[in-house]
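One chain of protein is taken out of this complex; the other chains stay put.
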Amino acid sequence: MDILDINIILYSAAFGLMLIGIGGIVISNHLIRIIFGIALLEAGANLLLLLSTYHEGASAPIIVDGSVPAMMADPVPQALVLTAIVIGVGILALALSLAIRVQRAYGTLDMREVRLKLEQEISENAGIEMPSSSHAPAVTTANSAAAQQESGS
Amino acid sequence: MNLLVLMIALPLLTAFLLSSINRISTLAARWIGPLVLLATAVIGLSVWPQLGAAPLALQWGGFQAPLGITLYADQFALLFALAMTIGTLLLWPRSAENQLRSSSLALLLAGTGSGLALSGDLFNIYVFYELMTVVSYGLIAGRGTSGSFASTLRYLVISGFGAALALAGIALVYQATGTLNLAQLAQLAPEKLNNLQGFAAFVLMLIGFGVKAELFPVNMWVPEVYATASSRVSALLAGVVSKLALLIIMRLLILVFHQPEALTVLLVLGILGVASGELAAWRARDLNRMLAFSSIGQLGVMFIALSIPGNAGIFAALAVMVHHLFLKPSMFLLAERWGGSIEKLAGAARTSPIAAALFVLLALSLIGVPPLPGFWAKLLVIMPMLALDQPLYYLAVFVMLAAASLEANYLFRVVMKLYDKQPAATSHKVHATADLATALFLGGGLIAAVFMLVPLADRLDSIAAQATDVSTYIQTVAPQQLQSGRVQ
Amino acid sequence: MEAVVLVVVIVMLLSAVAVMLFKDFLAALAAMSVVSLGLSFLFVVVRAPDVAMTEAAIGAGLSSLLFALALRRLGLWRSQ
Amino acid sequence: MRRFTAALFLLGLGVMIAAIYQHMDFSNTAVNAGQAINAVAAEETGAANFVTSVVLAYRGIDTLLELTILFTAAMIGGMVLGRRRVDAPRDPDAGFILRTGADLLFPLLLVVGLYIILHGHLTPGGGFQGGVILASAFFLPLLARPGSSINQDVISIVEGLAGATFIIIGLLAMFDGKEFLTPLLDKGELGALISAGTLPILYLAVGIKVGSELAGLLAHLAEAEALD
Partner (left out) sequence: MTALDTLLLISAITVGVALLAGNWRVGGWLVTILYALQGAALLMMSGLGYSTLTVVQSSFSIEVLSEQLLWRFDALSWFFALITIGAGLFSSWFASGEWGERYRDNGGSLRLFHGALALNVFTMLVLLASGDLLTLFIGWELVSWASFLIMALAGGKAFGYAMRYISYAFAGAMALLGGLLLIYAEVGSFDFQSLKEAAPQMQASTLWLLVVLLTSGFGVKMAILPFHLWQAKAYAQTPGPGAAFLGAISSRMGLFAFIVVVVQLIGISRLVEMEIPFTFLDAQDLLAWIAVFTIIIPTYIALRQHDARRLLAWHGVGQTGYMLLGIVIANDLGSAGGLMHVFNYASYQAMLFMVVVAVIHRTGTSDLNKLGGLFTRMPLSYLAMLIGIIGLAGLPPMNGFVSKWLIYRSLIVDGSPLLFLGAVIGTLGTILSVYKLIHNIFLGQLRVEHVAVREAPLSMVIPMMALAVIVFVTGYFPGLVLDWTSAVQASIGIPVLAHHLGGVSMKGGLDMIWIVSVLLIGFGFGTLVFFLGGRSRRVHQLDNYAGGHFLTAETRYHYSDNFYPGLMHLIGPWYRNSFEWLERGVISAVDTLSTAMQGLYRNAHPSYLLLAAVVFALSWVIV
């Protein structure tokens, strides 16, 4: 494969964006960066979709002045990407509004802390103490309770 | 022209117009939503019998398939479209301050769910799926607590990640085949998608659509969301919405992806889901999260069922899905007032004997005690797996049976608490009549199923047979043959 | 042509890495805009002017605006 | 440990993608639905921009859903961020230049936006792109005059009506005995402004809807300072 083949370059861009996006989502802890990661991942996926039927030398799928070009680019992926971009921005706005609220409530955007606080809140609402991460045996389970009462002899 | 389109269009239209209607009459805005859903449910039911004979394919906008978008209705799809509509109707969100918004969201959910079930175009499915996801964010966050916002955000991150991967999967499919129409994909798949690229596309889409179906590695949102969302929303998400996501995966599996590796992936992820969910539920100390974890386990069973090759797998998965469709919403409705620590439930059977009895019934069916429907569903899953005589399937059977014993243990720990003779210090809340009535209705469905086992099984079998009939699918949609840029 | 595309792609990918690495969110946002614009250019290259316009308007413009507003509200507007 | 895991993970992902890459066939032939659409779109829809044909006609339902997603996102955004309190502190005024600039830009942006929307079926651009411009037209004054605000009630009604228009046009086709969302009206001459039947009307609805929703979202985000 020729390194300067335009297909290779474009696909590398798409996969590269996706890879960086996934890496960002997985590695980062800061919420905003995770949202950035999702945006990058989406961008990469969009590019990939658009490339799926790309041909060198095709013209844009628009008839200008009534002349039909010999080969036009595939309009379907373009329409799909159009849709995907708009969906992406809707979700982005939603994520940012939620982030604002979460920061207001918990005072942090670090995912680890958010998880911890969330866990605390759920436990508090349920009226149980926060389950500790240490592996303490559960003494409340009926079985062990039964086992502990007078052990058979 | 067919009225089936209205099942999707009418709820959307009403949702758009709801705030205008509210200007005119608050009363109308309150009642129009349920009425519209009732009407769409009636439409769906009226179409039901005719689909038994032959499935139906519609073209949005009247453009010939594969150019336009196809709507494919067989009983399999309509079953879940109806489940979505009726489920939303039964579990209509009731919140005092956000009535208008939650009504719109419920309408959107019903319309989207129906569309998702009926859609016959890959990208269209993706868009419906995204819309459904966004609507669920709204429903979850609608609780308005900081916990619900945080859990929505966590859900959104996982979902957004999954959706982008699904989009990449669609890109790979389109790259290989040049079409998005499922019928045409079914035609082209054996030739063009039976390779590594096809498999990669499947895995990407599986991760994407698996988020809602509580597939193992992407289900980390489940416990938090079900613990923070209102019980009705949890009931909808766990009971109905997850099934729709599963339905998509089933469709893809039946029509497009025939790799044996795909089945193995499903099987392994299903086993991991069952094991992790049921084990985690064992130590759960509040009812909501216990139900959430057990729901992960149940969905895992469905994935295991899906991994069985051939008609038997689809039939088994369908049976488990329908069973769960009745059971989980009912359980979450009971958890509405019993949420929180299980310790505090001590003696709750005194104040609400009917709810406690219903809980026992549901628990028994969930763990699969004969002659309740849960047992037969489980039987349908296990029997074909043993017949396959492969080590991984034996492992799956073992995990399922072991998980059932765990399930029996933790669910009956709750039952024991309910019937405890020393009531807890705090007084117990009594269920709202509407909640209890709905839960009873669903539970009654389970009991009725016991007496109609044979016709029910026959019906599900025929639905599964219709769903797995690829050639009918292709013939009904009848996509044009594409050739080098020209239509024949 | 290929050379231009190659350069754009490299710049774009480097910016994408920068989005993840910059400590300052404002800089990250700027890098994000660069990615969007690069993408927009690539869309033009693959003969998709509609998408390119949309990406420029929504990806580079609107998204950045949304991020900027959100960062302001989150108090991340200035580097920490 | 975490760094190591992350590196390992990215490495694995990279290898996987490389493997897929190896198997991909880049020299795909032109056998696809898009080419078929290219062949017939001009006759079937009458729009010169085939992307518009696909967006509004062939895949009209996708677009409707996409609008619904925006609608829902805007609604949820409003719900999450809440309303501004009346007595909340405001940002300082942006100053004369920006204010005047905004005033001058407003009609310009409005015209450009509408132009792009209405020519969507002929040239690149359309409801989405134009809608964004419309949104910025309405949002700019808000930046310039932090004291003012957009009436969210009006926005919600406008976006609802715009969406409803889209669906109702679709439903009209059903009354006509055709499928939902079938383009109606005369197709006109290819390339003319008044052509392509209902597609420009649909795009107008899309543009208004996108514009109002995005403006609403932006306004919410900008105002979110003082909730609770």
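In order of appearance the chains are A, B, C and D, and numbering begins at 1 in each one.
By definition in this document, a contact is a pair of C-beta atoms (placed from the backbone, for glycine too) under 8 Å apart; a residue touches a chain by one contact, two chains touch by 3 or more.
Just so you know, these numbers come straight off a predicted model, no measurement behind them.
**Student:** Identify the residue among B:Leu3, B:Ala39, B:Val369 or B:Ala424 that touches the chain left out of the display.
**Tutor:** Of all options in B:Leu3, B:Ala39, B:Val369 or B:Ala424, contact with the hidden chain holds for B:Val369.
**Student:** Among B:Ala54, B:Ile354, B:Leu386 or B:Ala478, which one is in touch with the chain left out?
**Tutor:** B:Leu386
**Student:** Touching the absent chain in the whole complex: find that residue among B:Ala54, B:Ala437, B:Leu453 or B:Ala478.
**Tutor:** B:Leu453
**Student:** Since one chain has been left out of the picture, which residues of chain B touch it in the full complex?
**Tutor:** Chain B touches the missing chain through residues 158, 196, 199, 203, 207, 217, 220, 222-223, 261, 265, 268, 275-277, 279-284, 293, 364, 367, 369-371, 375-376, 379-380, 382-383, 386-387, 389, 397-398, 401-402, 404-406, 408-409, 412-413, 416, 419-422, 453-454, 457.
Basically, only the chains that are shown with their structure count from here on.
**Student:** Roughly how far is chain A from chain C, centre to centre by C-alpha average, rounded to an integer in Å?
**Tutor:** 17
**Student:** Which chain B residues reach two or more other chains?
**Tutor:** 123, 127, 130, 134, 137, 141, 149, 172, 174-175, 178, 180
**Student:** Would you give the residues of chain C that are in contact with at least 2 other chains, written as numbers and ranges?
**Tutor:** 48-51, 54, 58, 62, 66, 69-70, 73 - these are the residues of chain C that touch more than one other chain.
**Student:** Per the contact definition, I'd like the list of chain A residues that touch chain C in the complex.
**Tutor:** 4-6, 9-10, 12-13, 16-17, 20-21, 23-24, 27-28, 32-33, 36-37, 39-40, 43, 46-47, 50-51, 54, 58-62, 72-73, 77-78, 81-82, 85-86, 89, 92-93, 96-97, 99-100, 103, 109
**Student:** Can you list the chain C residues touching chain A in their complex?
**Tutor:** That would be residues 1-3, 5-6, 9, 12-13, 16-17, 19-20, 25, 28, 32, 35-36, 39, 42-43, 45-51, 54-55, 58-59, 62-63, 66-67, 69-71, 73-74, 76 of chain C.
**Student:** So in the complex, the part of chain D that touches chain C is made up of which residues?
**Tutor:** 49, 51-52, 124-126, 128-129, 132-133, 135-136, 139, 214, 217-218, 221-222, 224-225
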